[in-house]
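With one protein chain held back, the other chains of the complex are shown just where they sit.
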Amino acid sequence: MRVGVLTGGGDCPGLNAVIRSVVRKGVQDYAWRFVGITDGWRGALNDVTMPLDVPAVRGILPLGGTILGSSRTNPLRLEDGVDRIKNTLSAHKLDALIVIGGEDTLTVATALSDAGVNLVGVPKTIDNDVGGTDYTFGFDTAVNIATEAIDRLHTTAESHKRTLVVEVMGRHSGWIALHAGVAGGANAILIPELEFDLDQVCAWVEKRFEINYAPIVVAAEGAVPKAGQMVVKDESRDEFGHVRLSGIGDWLAQEIESRTEKDARMTALGHVQRGGTPTAYDRWLATRFGLHAIAAVKVGDFGTMVALHGTDIVRIPLAVATRATKRVPPELYAEFDVFFGT
Amino acid sequence: MRVGVLTGGGDCPGLNAVIRSVVRKGVQDYAWRFVGITDGWRGALNDVTMPLDVPAVRGILPLGGTILGSSRTNPLRLEDGVDRIKNTLSAHKLDALIVIGGEDTLTVATALSDAGVNLVGVPKTIDNDVGGTDYTFGFDTAVNIATEAIDRLHTTAESHKRTLVVEVMGRHSGWIALHAGVAGGANAILIPELEFDLDQVCAWVEKRFEINYAPIVVAAEGAVPKAGQMVVKDESRDEFGHVRLSGIGDWLAQEIESRTEKDARMTALGHVQRGGTPTAYDRWLATRFGLHAIAAVKVGDFGTMVALHGTDIVRIPLAVATRATKRVPPELYAEFDVFFGT
Amino acid sequence: MRVGVLTGGGDCPGLNAVIRSVVRKGVQDYAWRFVGITDGWRGALNDVTMPLDVPAVRGILPLGGTILGSSRTNPLRLEDGVDRIKNTLSAHKLDALIVIGGEDTLTVATALSDAGVNLVGVPKTIDNDVGGTDYTFGFDTAVNIATEAIDRLHTTAESHKRTLVVEVMGRHSGWIALHAGVAGGANAILIPELEFDLDQVCAWVEKRFEINYAPIVVAAEGAVPKAGQMVVKDESRDEFGHVRLSGIGDWLAQEIESRTEKDARMTALGHVQRGGTPTAYDRWLATRFGLHAIAAVKVGDFGTMVALHGTDIVRIPLAVATRATKRVPPELYAEFDVFFGT
Partner (left out) sequence: MRVGVLTGGGDCPGLNAVIRSVVRKGVQDYAWRFVGITDGWRGALNDVTMPLDVPAVRGILPLGGTILGSSRTNPLRLEDGVDRIKNTLSAHKLDALIVIGGEDTLTVATALSDAGVNLVGVPKTIDNDVGGTDYTFGFDTAVNIATEAIDRLHTTAESHKRTLVVEVMGRHSGWIALHAGVAGGANAILIPELEFDLDQVCAWVEKRFEINYAPIVVAAEGAVPKAGQMVVKDESRDEFGHVRLSGIGDWLAQEIESRTEKDARMTALGHVQRGGTPTAYDRWLATRFGLHAIAAVKVGDFGTMVALHGTDIVRIPLAVATRATKRVPPELYAEFDVFFGT
C-alpha cells in the first residue's frame, strides 16, 4: 500500500503531530509506504514530493508548522486541476491520499473524492469552524495564546485606566474570541456571528470604569457593527463585506476613545496565534486524528473525514463536514452575558 | 434565595473560576445572596463561613487554588456529621448548596442530598476520573504541566543517552499519564488500570537505545507491575495495595538502570501539577460549570451534578457520577501501542 | 519616618515587586510609614493617595501592573507643578519620596530633587534605555515575550515560505529588538540607532529564501530607513521624525512583498510586551532595587538613583541617569552581523 499525505491552508499547531502519527502507524503496523506531497495542492498539481518515512517524522511532535509545507492553492480554479492531481497520484502509484486541511482544502478533497480518488480527510483549523467535529486541533493552542495575551493586557489596562481592545483571529466565526474572551475575563466579546452595537459596547466600557476597573474588549477580526455605525470606504472591505484584517480593532479603539473620552489602545495578535508548539490537547487530538485516518484507509472507508464526537473519534462523510462553516450558536454566546460590562 | 458554596478535596486549577461564575450569575441575574463555607466539609461541620459577593470574586478567574479553602475532612465518618452540616445550613438560612469537589466530596454530597439537603454538585479533579462527564476542569492544566516537563526531559535524555522516568499524578487512574505521555512523545506509558510487565518496559527501553535515541517512561503514581516483579514490604503499600507516592518512579528508574546497564533518572512532578493558573480550557469549562450549576439551582434540579457531554453541559444524577471511578478503557490505551519502544 | 512612593510612565512588569520590597523593608526593619501616591505625578499634583502597608503589598510580587496606578502626567509643564507636589508631600508629612519610573518620570524627579525634595529614584523601563544602569526590570520580560512570539512565527514562515516582519517596542532604542532578534534567530534586526538600507534588508530576505528557509525580520517601532527610501507624509511622523506606531512593520512587509514577489506578513506585538507577570530575573532585580532604595533613604543619600552594575546594586546621581537615553552601541550590534540574511 502506498499513501500520499498533504497539508493545505493556513498554518496550524498540530499538523506535524498528524503527519507523525499517520506515518508511524502506517509504517510500523502495516509496512505501508508514504509519499509527502509538498505545499498542499500546489505540490499535487506540479508533482513535487518528498520522502516520508519514520526517520523523517522523528522529533516533530512538539513542532509547529508542517514539514510538508502548505499553500492556499486551489486546484478547482484550474480547468485541468483535478486531472493533474490524479496524474501525480498515478505517477507515484498512490493507493490512497490523506488530506489534512481546513474548509477550503477539504472542499477540494470532496471534489477529488467525487472524481474517484481514494482519500480520507483530517480537519484542521485554528478557527474551529469546520463542521461535523466538536473541535479541531490548533484551536486550543490559539485560544491559550490569546488568553495569555489578555491576562497580560489586564494589568496594563488597570494601571492606566485604559480600554484595551484585543483583535483575535476569526474572519467568519468567533470561536477563538469567545473562548479566549471568557477564559481571559473580557468585558465585551464581539464575534462575526452577531452584529454588535457600538453604543452597547461603549456602555459596557463606561460601566467598567464606573466600578473603578478598566475594560478589555475582545473582537474577532470578522466582527461587524450594526448597519450604519461604521462608515468605511468600499475599498477597505473584503469580498465578504467584512472590514480587512487590522481594521476592526483599530476602528473600535478609536471609536471607544473618542466616545468615552478615556484612552483606548489596540493589539492585534496576528500570526502569533497560528504558529509554534501545540498545547497538550492539540497534540493529543492531532495524534488521534492521524491514527484514525490510517484506520479509515485500512478499511477503505474513503470520502470520509475523521472527527471528534465527545471523547470518540468517528468518521463522517466529507460532504457533511464541508457543507457549512460551524458558527458560534447564539445561545452559547448568551451564556456569558453576565460577564459583559461588569 | 440564599446559597452556600464550598470546595473540597485536593487543589485543582479552576476552582476559583467556578466560584466566580456562580457568584456573578447568581448575584447579577437573580440577586441571590451567597455564603462561602470555608475549608470544605470542615467549615460546614464547624460553621465557619466567609462573605461571598461580587467584589470578593473579582480578579480570581486566573488564580489557582480556592479562595474558600479546602480540606479532606469527611463528615460521614462522624456520627453526627450530617446533622451538624444541616444545622450550619439552617443557621445561615441557606436554600441551596453548591458543592465543588472530586469523588470523595461528591460522595458526601450524595449522602447529604439523600438526607434532604438541596444541593448541586460540580465535578472537580485533576485526575479526570469522576464518572459521567467527558472531562473535569484542572485536568487540562495538569496534562499541560506534565507535557511541558516531558518536553524538557527529552533533551536531557538525548544528550546523555539516559532513561528518564517521569512520575505523574494518578493513584487510581492513568488519564494524566496517558494524555501527557502521548502529547510528550513518551516511549512507554504505565497506568494503574493495566499491570505493566517490567520485562516489556525494559525491552522498549533497549529498543529505543538501539535506534540511538533515549527513552522517556511516563508512569502514573498508581502504576503497578505484574505480580511477583516488585518485591516490596507491606508497609510501603497503601490500603489499595498500591506502592506509595514517590515509590513507583524511583523503583522503575533503579530497575531499568540495573537491567539495561544504562543510566536512568527519575523526576516526580508532584504538587506542581495541582496548582497555579488554569489553562484556557479549564477556565472555560469551570466557568460554564458554574453558570450551569446556578441554572440547576434556579429550576430546583437538586441532587444532580453538572457534566460535560461533547460540547454541552448537562445535568446527571449525583449517584451516577459517584458510582465508580472513571478509568482509562483498555482500547483507548491500545490506540497508542505504536509509539511504545520506538 | 514617613515615605511616599509613586510609579510613573508606561506599564512595566516588576513595578509591584519594587513597591512590595520597599514597603516590607521599611515597615519591618525600620517601622516606617508609607503613603501611596496614585497615578504617578498626577496624584502628587492633586493630592490623591492610598494607604500602603504590608497587607496592601501581599501577593503582588508576581502581578504585572502597579497597584498605585500610573500616568504620563508631566508636572514640569505646569507653572506651579513643583509647588503643588511639595504641598502634597508636606500635607502628608513625608520625609522622603521614592520615585519609580523611566526617563520622563526621573527627569521630573531630578527637577524636584534640585528644588529640595528628598527623593530616591528607581529606574523602570521595558526599553532598557535609562542611562547609568546595566539593565532595568521589565526589559527581560518584554524580551522573553517577543522571543516566544518569534519562535512561533518561525514555523509559519517556514511552512508558507513567507517573510514575517515582527514589530517590537522601542521608539528611541533597539534593545528589545536586538535581544529578542538574537534570541529568536532573526535574519534581520532593525533598530532606531542605525538607519537601515531597504535594499540590504531585501537582499537578506532573498538570500534566506535561496537556501530554502523563510526570513524573520525584527524591527523596533522606531527603526527608520535611510533617507529617501520611505516616502511618507509629514503627518504620519511623530515629533522626532519617526514613523508612528504600527507604521514601520506594515511598511516593511509591503515593501518586502512587492520587491521580493513573495508573501510577507506583519505582526506588531504591542502592549502584550508591557504587561503581565514578570520573569524571575525582573522580580529579582525589582526586589533588589526596592531594598536598596530603602537603604539610600535610610542613610539620606537623596538625589540618587539605584542602578545595576554587574551583579551589584549601586547608587548614582539622578542627573547622570537622565542625561541621555542609553542606546545600543554600534559595535554590539555588529557582533551579530553573521546571522543576518543567513
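General remarks:
Every chain is named by a letter (A, B and C) in the order it is written, and numbering of its residues begins at 1.
Keep this in mind: a contact is a pair of C-beta atoms (placed from the backbone, for glycine too) under 8 Å apart; a residue touches a chain by one contact, two chains touch by 3 or more.
Every value quoted in this text rests on a predicted model; they were computed, and no experiment measured them.
Counting contacts over the entire complex, the absent chain touches B, C.
For the options B:Val143, B:Ala268 or B:Ala286, the residue in contact with the chain missing from this view is B:Ala268. Across C:Ala183, C:Ala203 or C:Val320, the single residue that touches the chain missing here is C:Ala183.
Only one of C:Lys93, C:Lys226 or C:His309 touches the absent chain when the whole complex is considered: C:His309.
Although one chain is not displayed, chain C still touches it through residues 21, 24-25, 28-29, 54, 58, 61-62, 134-135, 140, 143-144, 146-147, 151, 179-180, 182-185, 213, 277, 279-281, 283-284, 287-288, 291, 309-311, 335-336, 338-339, 342. For chain B, the list of residues touching the undisplayed chain reads 7, 10-11, 15, 39, 63-66, 69-71, 145, 148-149, 151-156, 158-161, 164, 265-272, 274-277.
Basically, only the chains that are shown with their structure count from here on.
Path length between chain B and chain C in the chain contact graph, taken as the least number of steps between touching chains: 2. Interface note: chain A and chain C, two copies of one sequence, contact each other through mostly matching residue numbers (shared numbers exceed half of all numbers used).
Among the other chains, the CA centroid farthest from that of chain C is the one of B. Put simply, the C-alpha centre of chain B and that of chain C have 41 angstrom between them.
For this pair, chain A with chain C, the centres built from the Cα atoms lie 34 Å apart. Each of the following residues of chain A touches two or more other chains: 151, 277.
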